[in-house]
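One protein chain is absent from this view; the other protein chains keep their places.
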Amino acid sequence: MDYDLLIVLIPTLPLAGFLVTAAIGRRLGKRAHWIPVGAVIASWAIAMVVVVAAVTGAEPFGEHGHGVALWNWIPAGSFSVQAGFFVDNLAAVLLIVVTTIGMLVHVYSIGYMAHDPGYWRFFAYLNLFMFSMLLLVLGDSWLVVFVAWELVGLCSYLLIGFWYRRTSAALASKKAFIVNRVGDVGFALGIIAIFINTGTLDIRESIGLLVEGAASLPIPIWIVALLVLAGAVGKSAQFPLHVWLPDAMEGPTPVSALIHAATMVNAGVYLVARANLIFASAPEVMAIVAVIGIFTAILAASIAMTQVDIKRVLAYSTLSQLGYMFAALGVGAWTAAIFHLMTHGFFKGLLFLGSGSVIHAVHEEQDMRRMGGLRKKIPQTYWTMLIGAIAISGIPPLAGFFSKDEILGEAFKLGFTWVWAIGIFVAILTAFYMFRLIGLTFWGESRVDPAVEPKIHESPAVMTIPLWLLAIPSVVLGVVLTWPGPPLGPVMGESGVGALTRWLEPVFAEGLELLGHAESEFALFGIDGALLAASIAVAVGGMVAAWRLFGVEIGPFRGRHRPEAVRALTARVPFLYRASANKWWFDDLYHLLFMVVGGRIAAAAWWFDRNVVDGIVNGIGALTRRTGSGLARVQTGRVQNYALGIAIGLIVMAGSYFVIAGR
Amino acid sequence: MGLADSLDFYLVVAGALFAIGTFGFLARRNAISMLMSIELMLNAVNLSIVAFGAFIPSLQGDGAVIALMVIAVAAAEATVGLAIVIAIYRNAKTPLVDEYDHMRR
Amino acid sequence: MRAWLYLIAAAIAGGIIATPALLLFVLGGSADDTLLGSLVVLMLVSGLAVVTMKDIIRCGLAMIVCFLALAGIYVILGAPMVAAAQVLVYTGAISVLILFAIMLTQSKAAPARLVFQTQAVPAAIASIILTVLISLAVIGTGWNDLDHRAKTGTEALAAVLFDQYVLPFEVVSVLLLAAVIGGVFLAKREDVREDAAI
Amino acid sequence: MTWSDLVTIGPFAAAVVLAAAVLVVDLIRPGARGPVLAVSLVGLAVIALLTLQTGSTTATAFDGAYTVDALTTFLDLLFIAIVAMTIVFAPDYLLPRGLPLAEFAVVLLFALTGAMLISASADLLVLFIGLELMVLPGYMLAGYHKGDGYSTEGAIKYFLLGSFSSAIFLFGLAFVWGLTGTTRISEVSDALSVLAAGASVSPGLALGLGFMSTGVAFKIAAVPFHYWTPDAYQGSPTPVTGYLSVGPKIGAFALILRLFVEALGPLRADWVQIVIVLAVLTMTLGNLVALTQTNVKRMLAYSSIAHTGYMLVGLAAFAAGRLEGLEGLLYYGAAYSFMNLGAFAVISALQKRAGVTSNLETFAGLGRREPWLAILMTLFLLSLTGIPPTAGFFAKAYVILAAVQASQDGASALGTLAVLAVLNAAAAAFYYLRVVVYMFMREPQSEQPALVHGRLLWSGLIAATVLTILLGVFPGPLLDIVGEAAR
Partner (left out) sequence: MAGLPILSLVTFLPLLGAIVVGLLPARYARSAGLAAALATWVVSLVLAAGFSASATGFSFVEEQSWIPAFGIEYKLGVDGLSLALVVLTTTLMWISILASFAPIQTRIKEYMISFLILEVGMIGVFLALDTFLFYIFWEVVLIPMYLIIGIWGGANRIYATIKFVLYTLVGSLLMLVAILATAFAFQAGHGGDWTGAFDFEVLRQYAATAGFGDSLQLLAFAAFFLAFAIKIPMFPFHTWLPDAHVEAPTAGSVILAGVLLKLGAYGFIRFSLSLYPDAAHTYAPAIIILSLIAIIYGAIVALVQPDLKKLVAYSSVSHMGFVTLGIFVFQEQGLQGAILQMVNHGLITGALFLLVGVIYERTHDRTISKMGGLAGLTPVYASVLGFFVFASAGLPGLSGFVGEFLALVGAFAANPWFAAVAAFVMILGAGYLLWMFQRVATGEPSAFLLGLGHRLTDMTPVEVLTLAPLAALVVIFGLLPGILLDLIRGSVGTSLADVGTGQAIAIDPVLVVIGLGIVVAAVVIRLITLRSGGPAVETPALAEPAS
């Protein structure tokens, strides 16, 4: 089987879908979705074939993957960029997430966007995004990755601002792009630094050269690592560049699910994992990664507690989960990070699509204070979202539990106790705000606008089916990927560890050596057991706390929403409450710094341009003319004055001749 | 030796006359006075030329000839000048040159 | 009554001219020196009169005096031909021409008004400086001259004129012709359309 | 005087005869302009041929008072061209104002004789008389529109100051005679080289130099002896202005070539410094004041002052030891004559309708009313600015090249001069282009019917245009000529 062709097809199909739809979509009207959706499904199928081949190490992939060279993109002398794709197990794992969720979101959108005038445009953009994201995953040259990096940014811009008539959407999209650009600058410089250091832009080759020559590089490797990290931080919305993601919720919900939960925001994590060797050879930067990650995690979680917009809660939860992943990357638990990336991709995608279904049901209402009691009205959405919530809260045996616990466990075992401690605390918050969300949305009595109340209805199958399809992995994925023994073991090949670990082993082995991380044996009745218990405990704790305040209606558990208690609680910690509600004032701070002050500076520069730079130019002109008119005064029109002038000239002339002759 | 035999004397006198003419030209307002001043200057020059002719060996005779030429030239100038004066007097109705200042700057 | 004034004026003038002459004579200068001295004084004084006197007609007359004195000096310088030409051309032609022009252009108002330009003082200073400059230059220069004046006889003159200077001599005639033609055109009254535009 | 003498001065004599002939023609057929034009133009052509014929060989006549060499030929031809063009441009302006053409032509031809005499004179007395013969007609021409206050005012200013400067010049000349004891240029320079070889220049000589420089500087309208120029140019009838701005100027430069370059050649080191100073003052003041003018004739007067400055740059470069300077000067003279005459021809064409001023407003919307005139005017102005590919550009480049060379020979002042020259050129662009602005970018205040211009005028304009472009695009031939003339 010609894998090269297949690999090339994976991204090109969506691209073709985009081009065709962009060209003729307008005329297709309501049928516009067929081509894009078809393209994505096809590319999913192919991707799966490739993935299986890759993870089973079939030829030509083998241990370390297989590359496809296309054309020499930039043949600038020594600086030559080979456009090409590369699939190894890491890429394969990402392929699973991207194509699967992408496909489901496409299907879901058929229903969700059904009544939107920009129907065709939406699908075109989605396809373009799929292409860019797949390019990002598959690119084998830093510059190709950078291209994809910017393209996904573009798509994000286009999709956030999809409803361009809404100024808020336009502003949000612009904010997203520019904030991302901040990170991209770092990334670009990092790429250049890599080129200066190694003279190549091929990812594997350059990393190899960097690591072996780490001691003697023109540009120290930690700088390279930092610059690359900047890109990752921007794309994955980590502190301090986290401000764009919540606003990005202005986009249609499928977009939030696909781009801002499941795929694009993971690019940062993917990038760091790709460059794990670079980071491994710059331990201090690793520490920074960990700090950034865990800080973002707690920051976002704290904000999520008080948000009332259902999508913003999810957005902040995404931030905080990404924070987990970065923390994992920081401590060197790369496999765990990728693991969480996968599971989170699925259940967060599920949650977002669910919230979309809710919003759809209550007619574009996003404020949870005007929801409640929807459990009966939209049961399928309710159940799927409940699954998602449990998954993210880390209740075994759902997916979230495994991945999150692995991160925390690894952190603890690798000696990053502080990361673990904070992580545990964040876990409480996570469970809390998730069930706050569930409670406010589905349980208790309805607070929905009476006018809308009667019209509430469950979403069509085209939307609910994807929900269920996402719910399944949210439940089982954790087990599947970590289960060592039968029945899964044989399928995935025998060995003590879970499938994912084994897949990623070739990718991360070298890095782990560099870090000196030994693969510790799993001890259920030892340290791991304790950690397990701890995570479960905090998850349950958070859940219960939420139930006490916001009510619960699962089988035996019954409780009702107690606003007064909530008010009492917030009254107890007024500062924390306001801080959380105002997102710790980051937006205001940035607005002051960059918009107000920056605007002033720009205005000053312009003033300088008009009055100083141009002023000098015009000044010279004016001066010349004034001198001219001054000299013109000599021309009095009276002969005698002229004659006197001549006489004086004569005297001076004769005098100067005397002087000259005298010498 | 006496004054009559010193070239310098004649030249200084010529210079003085020339200066007088210059003064007149600069100071008088009447067109014709200015004309006369110029004549004075030309005569000053003539004086010096003739003096040279008398004292510089190689200019023996030449001086006189040159002087004659200069006289002729002066005559020509005077003719033209007076003609112009008359012409402008017809237009401006005044012989005072410093009132012909319609063109300036 | 006026006649008296003229007489007094003449007396003063004569005195001015006579004194230096007498002085020279007393100091034992040659006859030439004496004559020259008085002529020079006469010339300069009348020259000054030309540029300073109020009534322009008198200026004209003073100019004639000045030119005659100059002619005298020419004679002393041994250039009788030039002297003759001087008398003929200047006193004969140019001065008369100028006097006519004066007659033609004297509007009654003119003499009444200020004679001197406002810049008379700077003019005076300038001309004084000029005199000084010239004198210095003259005195500072060693002229490779004989200490006696050479007389130029008529035939010598003619020889030079028609040998070396034949071309200028002829050209001068052209010059005069041109001057006459132009002068006539400009001076003759015609009714040409007034056109204030430039 | 011998027959060979007559042959040698043939062109000059012919010019005199022509002047007389035109006079006679006018006596026979008073006021008829056809014959006058025919006679004078044909005559000029004949003279040109004569000049070429005699100019082929260098010869001297009147025992060294008159000499014909390549320089003479070049200058004479230039003068003849200038006069011919002036005569061609004149009728359209004179006739509507009831001014006779015959006297105009005659006087102009006398001026021509004077200029030719200058260019050929090997004797300082001849030089002086030639100068007078050139400028006296100039005075008359300036006042030619005798009924017009401005014309006569310009004339009397020109005349008074002119004769004042002549007197000064002559005084200086007298001193030179006295010191060298001769009037023959060659002998003068020999005597001076002896003097210069010896101790420092004697005060008398210095005085003479001073007076002569002043006189000459006045004739070429160099600052600070330029005062007469704006008034005389503005006042004179436009065709006359055109002539005055080139004829006497080139003549005066011819005088400089004969007097300073040849006779006073040995004293170069002394007068070059004066020339440099004059050049700077002249360029700068001319341009700066021109910036503020609203009357195009007056503006062009100031611009002509500036151009004098550029030519002086060439002279300075020559004095600093670069023959290219002299070539540049001659080239500049030729180029300048044609473009400037062209520009003034356009103005006088516009003033065909009596009462039309030469203020900028006259040019408003000319691009609409008379596109061809406007385009030609633009060409001449661009050439005056020095925009390639026009004669003006190449001329400027030439003198600047000479200056640069001289500066690299060590006369560093010349380098500064070159830079100043180009900066001046840039400033000059402002006022030249302002006319273009009026012609193409402003609407006319009053919509007047377009004038019909004589075929003669057009032919003259075309000639000027062709020359202006040719000298810019194919400078080769003229370069050889000036190269020949310069040595």
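A, B, C and D label the chains in the order they appear, each numbered from 1.
Keep in mind that, in the parts below, a contact is a pair of C-beta atoms (placed from the backbone, for glycine too) under 8 Å apart; a residue touches a chain by one contact, two chains touch by 3 or more.
Computed from a predicted structure; not experimentally measured.
Here is the thing to keep in mind: the chain we left out touches A, D in the whole complex. Contact with the omitted chain, checked across A:418, A:557 or A:606, is made by A:606.
For the options D:6, D:24 or D:437, the residue in contact with the chain missing from this view is D:437. When you scan D:7, D:70, D:95 or D:419 for touch with the missing chain, the hit is D:419.
Against the chain not displayed here, chain D makes contact via residues 367, 382, 386-389, 393, 397, 400-401, 404-405, 408, 418-419, 422-423, 425-427, 429-430, 433-434, 436-437, 440-441, 474-476, 479-480, 483.
Considering the complete assembly, chain A touches the hidden chain via residues 71-79, 143, 146-147, 149-151, 154, 157, 161, 164-172, 174-175, 177-179, 181-182, 184-185, 188-189, 192-193, 195-196, 219, 247, 582-583, 585, 587-588, 590-591, 594-596, 598-609, 612-614, 617, 621.
As a convention for this text, only the chains that are shown with their structure count from here on.
Between the Cα centres of chain A and chain C there is a gap of 106 Å.
Counting partners per residue, chain A has 632, 635, 637, 639-641, 643-644, 647-648, 650, 654-655, 658 as the residues that reach two or more other chains.
Residue positions 18, 21-22, 25-27, 29, 31, 34-35, 56-57, 62, 66, 69, 73, 76-77, 80, 83-85, 87, 90, 97-98, 100, 102-105 of chain B are each in touch with at least two other chains. By the touch criterion stated above, chain C contacts chain A in their complex at residues 117, 119, 122-123, 126-127, 129-130, 133, 137. Residues 1-5, 7-8, 10-13, 15-24, 26-33, 35-37, 39-40, 43, 46-47, 50-51, 53-57, 60-69, 71-80, 82-87, 89-90, 93-96, 98, 103 of chain B are the ones that touch chain C when the two sit in their complex.
Only residues 640-641, 644, 647-648, 650-651, 654-655, 658 of chain A touch chain C when the two sit together in their complex.
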